[in-house]
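Handing you this structure, nothing more for now.
Here the complex is missing a single protein chain, while all its other protein chains stay put.
We just call them A, B, C and D in the order they show up, numbering each chain from 1.
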Amino acid sequence: MSDATANGIAATAAERKPRRDIGIGRRYAAERRFKAYGIIAIAIGLAFLVMLLTSIISKGYTAFWQTEIKVPITFTEKVLGTPEQAVKSQTKLLMANYPQLARDGLVQLLGISADDKKAVSAANGLISSGTRVTLRDMVMNDLSIIGTTEDVWLYASSELDSAMKGQYDLSVPENRRPISDLQLEYIDKLKSQGAIEERFNWGLFTFGASSRAETAGLGVAIIGSFYMMLIVLALALPIGVAASIYLEEFAPKNKFTDLIEVNINNLAAVPSIVFGLLGLAVFINWFGLPRSAPLVGGLVLTLMTLPTIIIATRAALRAVPPSIRWAALGLGASRTQTIFHHVLPLAAPGILTGTIIGLAQALGETAPLLLIGMVAFVADYPATPMEPATALPVQIYMWANEAERAFVERTSGAIIILLAFLAIMNLTAIFLRRRFERRW
Amino acid sequence: QSNQQIHVAGSSTVLPYAQIVAENFGETFPDYQTPIIESGGSSAGLKQFCQGVGPDTIDVADASRSIREKEIKACADAGVTEISEVKFGYDGIVFASSASGPDFKLTPAMIFTAMAAKVPQDGKVVDNAAKSWNEVDSSLPDQEITAFIPASNHGTREVFEEKVLKQGCEDSGAMEAFTKSGMDKDAAEEACMSVRNDGSISEISGDYTETLARIEANQKAIGVFGLAFYEQNQDKLKVATINDVVPSADTIASGEYPVSRPLFFYVKRAHLGVVPGLSEYVQFFLSEQMTGEGSPTVEYGLVPLPADERDEQVSNFENGVTLGSKS
Amino acid sequence: MENIQATLNRGPAVQAAKPIKMKTKDVTVHYGAKQALNGVTLNIPENQVTALIGPSGCGKSTYLRCLNRMNDTIDIAKVGGEILLDGEDVYDPDIDVVELRARVGMVFQKPNPFPKSIFDNVAYGPKIHGLARSKQELDEIVHTSLRRAGLYKEVHDRLDEPGTGLSGGQQQRLCIARAIAVSPEVILMDEPCSALDPIATATVEELIDELRENYTIVIVTHSMQQAARVSQLTAMFHLGDLAEVGPTEKMFSNPDDKRTQDYITGRFG
Amino acid sequence: MENIQATLNRGPAVQAAKPIKMKTKDVTVHYGAKQALNGVTLNIPENQVTALIGPSGCGKSTYLRCLNRMNDTIDIAKVGGEILLDGEDVYDPDIDVVELRARVGMVFQKPNPFPKSIFDNVAYGPKIHGLARSKQELDEIVHTSLRRAGLYKEVHDRLDEPGTGLSGGQQQRLCIARAIAVSPEVILMDEPCSALDPIATATVEELIDELRENYTIVIVTHSMQQAARVSQLTAMFHLGDLAEVGPTEKMFSNPDDKRTQDYITGRFG
C-alpha cells in the first residue's frame, strides 16, 4: 500500500472522480437491523417452542409412572368357590367379590383391625377399584391359584398416586382434599415396608378408556389413530398426487380446471368441524357406514388433508425443470412415462413435506371426529377399522375435561405421546427426503 | 356390528357417570361388550337418537336437560315413537372461587344484583354499575366483580338463569321494579335474565377445566361449577353458600340447596329386545350398586335420586311407560 | 468473407441428389394469436446435415419443434400445413406421437441429462422402447451409443455416477448419446453448442460429422462458422419466413436473398 | 490464423502504457477442498477492455467474481492473495463491499433483468445508492443509461413494461444499462453474448467499444473472434493458472505459451 505508485494512482483516481457518498453507514445499519429481525423472528419461534415443550413435558412426564402397592392376596375358597365348582360354572368365578380379596390383603398388610370400619374404608381408598379385573384374570388363567396366597402388585388408586407425586396441596384442611391424614399415615407405613413403588406405566399405552385414571390408557386411541393414519396415507397420498399430476401435467387451462383449483384452495379454508358434518351426512347417514369407526374417521380426515397435499405436491411438480420433461418427451417417452419415470421422483421430497404437514394436521384433529361419534368412551380394542375406536387427540380432549387431578398429568402425558408420534413421522420424512435428495 | 353393542351418545355432563356405569357393566356382564359412550352434547345426542330406528342408529341418548316437545315430534316423524325417559340423578351447580380468597355467602338476589345487565335504581332502570361485591351487599368481601358463567349453549345456563337470576330478580324486587317501569311481563323476565356485558362477566362454552384454569389465572374471580368437579378440586376451590346452605349431595337431594338440574337418559324402546344387553344396561344404571348411596357415580359427584324415586324410575321403565303415555 | 470460405473449403463436399427424408409444406405455427411461422416449405435430405440459421426469434426453434411434434407440449401452439416423414403425415391423427419422437430424436440447447446415472441416462430410451431383450444387449447399446458420442473413453469407468456431475460439454455429448441410443432416423439439435467452450464444441461438431453417415440431422445454430463447418444444406429464416435455402457452400458464397446476405455479412461470431 | 488476423486489424489500436486500474497478486480461490485458482497475478489497465479466455472450468468466472467480491456470496469459496482497486485492497476488512460493487459493476452470462418495469430495472441501482436527488434526476440517469446501452430508441415508449418481456439481446443491453446507471469505474462481464444471436452480439460489442472510453472493462468470452474484436489485453487461463497474458494482437498472432497456441489454433467459434 505504501508504495508511491499505488498512492499515485489513488490520487489520480480521486482527482478524476470524487468518491460518491452512497449512504453506506445508513444502509449498513438497515442491513444489520434486517438481519437482527430475522434472528429475532427465529428466536421468538424457538422460544415459544421451548416454552410449550417444557410446560408439556414438566406437567406430563409423571404420567409415565404409576404407583403400585405390593399386597399379599389370599385367594380364599370362601370368596371364589372351589376349583371344582369353577370348572362347572364360571359364573360364580366371574362375579366373585375380588375387591374384597384386595381389601383383606391390604388390611392385613397394614395391620389394622378388620372391624374398624373407618380404617378399612380409608385403606380401601388406597387401591384402585380396577383390581377386580386384574385379580379375576389371574384366577381365570390359573385355577390352581385358588387357596394360595401370593404377593401381587396392585395399582394404587389415583388419589394415592397423585398424592405420591405431590399433586395435592396437603396444607389445606383434611376435608378439602381427596386424601385423608389417616391415608397419608398408611402411605408412610407402606413406604417403610417397601410395599409401595412407582413403576413404569405400561398401562398408559395398553389400556383402553376407563373412568379410573389409574387404569385409563391410550391403547384404543393409539390403534384408532394408527388405523386412521393408515387410511389417510393410503387414500390421501395417492389421490392427492394423482389429482396434482392431472392438474399440473394434463389438465387444459380452462374454466373446469380453474373450478377445481379454486375448490381445492377453498377446501383448505373449511373449518375442520364442517368435514365432520360432511362425514355424518354422507358416510354415516347416506352410505350407512358405522358410527365411531376409524374407517369413517379416516375418510373424513382424508378429505380434510387432501387440499394440503395437493397444494404442496403441485408446487413440487411445478419446481421440476421443464427441460427434464422435454428430454424425456424428445426421446419418445409418453407423457405418462415422463411423469412417472422422471418428474415424480424429482418431486418426491416436496411431496413428502406436504404429506407430513397434512398427516400431522390430521393426527391432531378432534373437531370433525366429534360429529361422527369418535369422541367417545371406548373400552374394547377394535379388531377392524369398522369397529368403534377413538383417537389420540380425542383422548387428550376427553382427559382434559376430566375433573380428577390424575387426569391432568395424563393429558400432558398423552400430548407427549402424540408429539412423539409426530416426531417419528417427521423424522421418517426427513430421512426419506435425504435419501431422495442424496441419490443425485 | 353395531346392533351387537350398546351405543350411547349425548351430553358431556352425563358422560362421566355413563362412563363409570358402562365400565362396570362391561366388567360385571362379561357376555356383553362394554357400551360405547359418545360425548358431543345433548343436542347432537338427541339428534342422532331421533335419526330413526334400526341397527345403524344409537340406542340411548344422554341429556342434561329434558327432551323438548319439538324434539319428540321430530323423533316420531322419523319413527322413534316409544321413548323411555329415565332420570337418574342431579347435577349440583355451585359457585366457587379461589381457595386462597375470601368466603362468599351468596343469595340469588346478590348474584342478580351483581350480574344483571340492568338494575332498578330509585325507580329507574339503569345499567348495572356495581364494581365490587361489597357494593352489592355489605356482608360480601370488597372484591372486584369478575365471574365465569356457562355460555348459552350450555344446559347449566338455563338453570342459572331460571333458578338464580330469575329467582334473585324476584327476591330483590327488581322484577316488580321492571314491570313498574313500563315493561311487560316478557320484557321484564328477559331483563331479569340478561347478564351484563361490560367484561366483568365472561361466558365459558367449554368445560369446567377451563373455568378452573381461568380462576387460577385470575384469583379474584368466581365461577360456576358442577358439584362433582368442585369436589375433585376442593384444594383449589372454595365453594360459596347460597342462602347459607353449603352445597353437597345431601343438601341438594333434600332440596335445601336450590341450584341443581336433573340428569336424564332416553332409551329407544324399540331397540330393547334387539340390542343384546340394553335393558340390562338400563337396569344396571338404576341399580343401588351404580347410582345409589356410596356408589362410584355418587363418589364421583352425582347427586343421587332418593331411593323411592329411583324405584319409581325403575318401575316406569319396566312397565314400559313412554314419553307419550306418561302425560 | 475469407474466413467463411476457408471453413467451407475444409467442409465435406456436398453430394448431389440425396433422397428426401422429411418434407414440410406451408408449415404455419401460431402461438395464441401470434403467428410465429408463416408457411415454411422445406425438404430435408437424408443423411445430410441441414443447418437452420437466422436472427433470434425468427422461428428456427419453432420450426424444429414441429418436426417431431414437440410443439404439442405447448398448449397455445397451433400447427398448420403438412409435414411428411418418409411420406407419412406426422400430424395425422393416426400417427402415434411417441413413436414419431422415437424416430425423430431431439437434443436441446442446454444439456439436460436426467438426474440418474450415466448408464441409466443412455439406457432410458432403449428401455422404454423395449429395444433390448437382455441386460447384455442393453449394455451393448449403451456402450455403443456412448462410444459413438465420443464420450465412452471419458466415462467408461464411472457409468454409475450421476450424469449431472459431468462437465457441460460432456453432458451435451451424453444427451446426444441418449438420443442416438434409440436409433432414431432423424436427429434435431437446437443450438447444441451454445453452452460449450470451443474444445467441447469441436468434439460435438466432429461427432455430428460422423453421425451424418447414418442419421439425418437438422441443426439450429447461431454460429455462421458452425453452419459452414458441419452442414451441407443451409436454411435461412427471417421473421417467420424461410428467406432462402440452398447448399451451404452457395449460401455462404453467393446468397440470392438480400436478407441472407445482410445477415451473414454482418459481424458474426 | 488469417481470419483472426483480419479481425485484429479491424480492432482499435492498442494504446501503450495505460494506468493500471486493478492489480491482482497471487490470487487463489478454494471451493471447499478444491482449488479453482492457483495464484493469478494480473494487472488490469484503465479504460481498456481486458478479455479472459480459456477452456471451460479453467477459472475465468471465478477470477472475475473475485474482482468485486461476488465470491463472498458462495459460502464455500475462500479467496487468498491481494486484489487492489486503485491501490486499495478490496479484501481489506475496512473496505465496504457494497461500495466496492457499486464501483465495480457486473453483467452476467444469462441476462437477468429483475421482474420489474424497464424503468425500475435501471433505476434500481441509483435508487439504492441514493444517486438521484429528485425524480427528474432519476429520469435523467435512466434515460442516459438506456441511451448509452443503445436500448433507448427501442424501448423509450414502453419504459413501464416488464423488463422480462424484452428479447434476449435487449435484456442483456438492459442489464448493461442497469450496470452503468450506478456509474461504476469497472464493469465485469461474464460471457455477456453467449445467449445472443449475431446481430444482438454485434450491438453489444459496439456498445463495449464505446463504453471503453469511460470505463474499465473485463470480459470473459468463449469466442476468440469476440476477444479479438473487442479487447486490447487478453489473458489466457488454463486449469486455474494464468497461462499467458499480453496485448490481444500479440496473443493471437504470436502466443508465447504452448497452451495458448493450442487453444487458439484449435477449431474455434
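In the analysis below, contacts are C-beta pairs under 8 Å (C-beta built on N, C-alpha and C of every residue); 3 or more make two chains touch, one makes a residue touch a chain.
Here is the rule we use: contacts and distances are computed from a predicted model.
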Record-based protein name (UniProt) of the chain missing from this complex, from "Monovalent cation/H+ antiporter subunit A", "Phosphate transport system permease protein", "Protocatechuate 4,5-dioxygenase beta chain" or "NADH-quinone oxidoreductase subunit N"
"Phosphate transport system permease protein"
According to the contact rule at the top, which chains on display are touched by the left-out chain?
A, B, C, D
Residue among A:37, A:61 or A:381 that touches the chain left out of view:
A:37
Tell me which residue among B:28, B:132 or B:202 touches the hidden chain in the full complex.
B:202
Among listed residues D:31, D:114 or D:152, the absent chain is touched only by D:114
For chain B, residues in touch with the removed chain
1, 3-4, 11, 13, 31-32, 40-44, 46-47, 50, 52-55, 63-65, 68, 70-71, 74, 79, 82, 151-155, 157-158, 161-162, 186-187, 189-190, 193, 197, 199, 202-206, 210, 213-214, 216-218, 269-277, 279
Since one chain has been left out of the picture, which residues of chain A touch it in the full complex?
22, 27-28, 30-31, 33-35, 37-42, 44-46, 48-49, 51-52, 55-56, 238-240, 242-243, 245-247, 250-251, 258-275, 277-278, 280-282, 303, 306-308, 310-311, 315, 319, 334-336, 350, 353, 357, 360-361, 363-364, 366-367, 370-371, 393, 396-397, 400, 415, 418-419, 422-423, 426, 430
By the contact definition given up top, give the residues of chain C that touch the hidden chain.
96, 98-99, 128-130, 133
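Heads up, the rule we're going with is that only the chains that are shown with their structure count from here on.
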Counting one step for each move to a touching chain, how far apart are chain B and chain C?
2
Which chain pair shares more contacting C-beta pairs: A-D, or A-C?
A-C
Need the CA-centroid distance for the pair chain C / chain D, whole Å please.
32
For chain B paired with chain D, centre-to-centre distance based on mean C-alpha positions, whole Å
83
Chain A to chain C, mean C-alpha position gap in Å, rounds to 58
Going by the touch rule set out above, which residues of chain C reach two or more other chains?
none
For chain B, give me the residues that contact two or more of the other chains.
none
So that we know how the chains sit together, what is the shape of their touch graph: line, ring, star, complete or other?
other
Inter-chain touches occur between A-B, A-C, A-D, C-D
Going by the contact rule at the top, pick out the chain B residues touching chain A in the complex.
2, 5, 7, 9, 12, 15-16, 18-20, 22-23, 26-28, 30, 33-34, 36-40, 44, 48, 51, 56, 58, 99, 206-209, 226, 228-229, 231-236, 296, 300-301
Contact residues on chain D for chain A in the complex?
19-20, 84, 86-89, 96, 98-99, 102, 128-131, 183, 185
Contact residues on chain A for chain D in the complex?
1, 5-7, 9-10, 12-13, 17, 20-24, 27-28
